[in-house]
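Heads up, this is only part of the complex; the chains shown haven't been moved.
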Amino acid sequence: MANSKYAYVRNFELLDPLLPGCFLVCRIDGHSFHRFSEEHAFTKPNDERALQLMDHAAKDLMSEFKDIVLAFGESDEFSFLLRKSTNLYNRRNAKILSTLTSYFTSCYVFHWPRYFPDTPLRYPPSFDGRIVLYPDEHAIRDYFAWRQADTHINNLYNTVFWALVQQGGQTTTEAHAALRGTVSAQKHEMLFQRFKMNYNDLPARFRKGSVVVREKVSEPEDAHDTDDLPEPIKPKTSEIARIPSKASQRDKLKTTIEVMHCDIIGDEFWDARPHLLAR
Amino acid sequence: MANSKYAYVRNFELLDPLLPGCFLVCRIDGHSFHRFSEEHAFTKPNDERALQLMDHAAKDLMSEFKDIVLAFGESDEFSFLLRKSTNLYNRRNAKILSTLTSYFTSCYVFHWPRYFPDTPLRYPPSFDGRIVLYPDEHAIRDYFAWRQADTHINNLYNTVFWALVQQGGQTTTEAHAALRGTVSAQKHEMLFQRFKMNYNDLPARFRKGSVVVREKVSEPEDAHDTDDLPEPIKPKTSEIARIPSKASQRDKLKTTIEVMHCDIIGDEFWDARPHLLAR
């Protein structure tokens, strides 16, 4: 081959296998999404369309990569759990990381017009990613608890902050100052006293983030398959950690990827899905 | 903070700094582009629109990341050279890799309609990437020579192969069989004898791939800035390793990112651009 004399350069490509027997978490984060959300006029504090678009990309990723058993998203980030025995791409770090991040990005841009039909993309958004190894179930539980606690903290803050600005007429500087040093209970109180908002009445999506899992659902024999419809038309969400219903005798069992907005800090969610951490 | 008890999970995020003083090459490859090119009816053996779209994404990446000093693309892959002293993202491997791959992917999807106005994307394409360290100029020269030699070998093969199929009426199996064991000179001869094609008359883009560099060009004082027009309208390409013209006294010097289709195996290209390997 004409290029055989150069082929030695491949020797510089070192292998980067990830330790076997560990769970893999791939966390994908929006790059400069503060600016991106402003340029595309995202609703504050939460833009439901943008969150649904993130969920859609996450579902696509899980459809494509069967070894992803769970995803959790909030704001412009999503974490994907790959089962600990996964042998995806022989557990090569860069291959897994770049492929997942690329496909997520592609789905985000691809589906954009569906969620923002009147807001053309002004420039290509991007994400960064990282893969973190966790050796046991305990650490995985804590990882996802960490992300969902973060969702709560951020959303509570942002909710009060934007209420102060949008309804209270404060500048952003004033709003930040008003919130400085306040604890959770005080923020709840500010919302209720000044804006008659009960935080717990906010949509679970905002308070809990998005939990994406494969669920076995029963399907009536003659049901039309509506799976390809976009979420805005056919939302499959619930706030509680729903335990999949037993299928009736006549129904077929079908695996679908569902988005929920339930608690994943407590045991209920995990106890109902032991396979998530099994292997 | 409510999530401080979980924050220890960040300790599992290990740093992954790349060795200082080495050139970085980030190579991005299309994922399952064989299928993708068929689903989107790419012209064989080369689809100029698809190649221009790749070039466009590469130019965008270089616009965004100033430490990329050179890119080379062929088919569904692109290699990006980051100068050896780059401190992009503190040289963190996963951060650089995931960000570059994500942004390239995003640009590809974003610009798709410009190059394929009549062919909507049927599904989101994706890429994988890897970063390879090269400690010296010699290895970098050989790396890019390796890719361009590969371009030549693949393109010559594919050109004869598709001539046999499209013009010669052979099946793909027959065409592969006809080419088995042939050397370069025989392929040239087959093209010329049977299809009256002189391989060297093919567009340089197909034979040489795409070389993307920053060039200082002179700009007449009152010139309209046409930089934002898409390449199909304002191609800036040349086959020779053009040495940037000296600007006349009245002209301003301006840095643009240019796509060329020149030889990068020999010395001429590199001798004219010593800054590429300088630091």
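Residue numbering begins at 1 within each chain, and the chains themselves are lettered A and B in the order written.
The rule is short, and it goes like this: contacts are C-beta pairs under 8 Å (C-beta built on N, C-alpha and C of every residue); 3 or more make two chains touch, one makes a residue touch a chain.
These numbers come from a predicted model, not from an experiment.
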item: Whole-assembly copy number, given 2 chains displayed; value: 4
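Just so we're on the same page, only the chains that are shown with their structure count from here on.
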item: Chain A-touching residues of chain B, taken from the complex the two chains share; value: 1-3, 6-9, 12-13, 28, 31, 60, 93-95, 97-99, 101-111, 121, 123-134, 139, 142-143, 145-146, 149-150, 152-153, 184
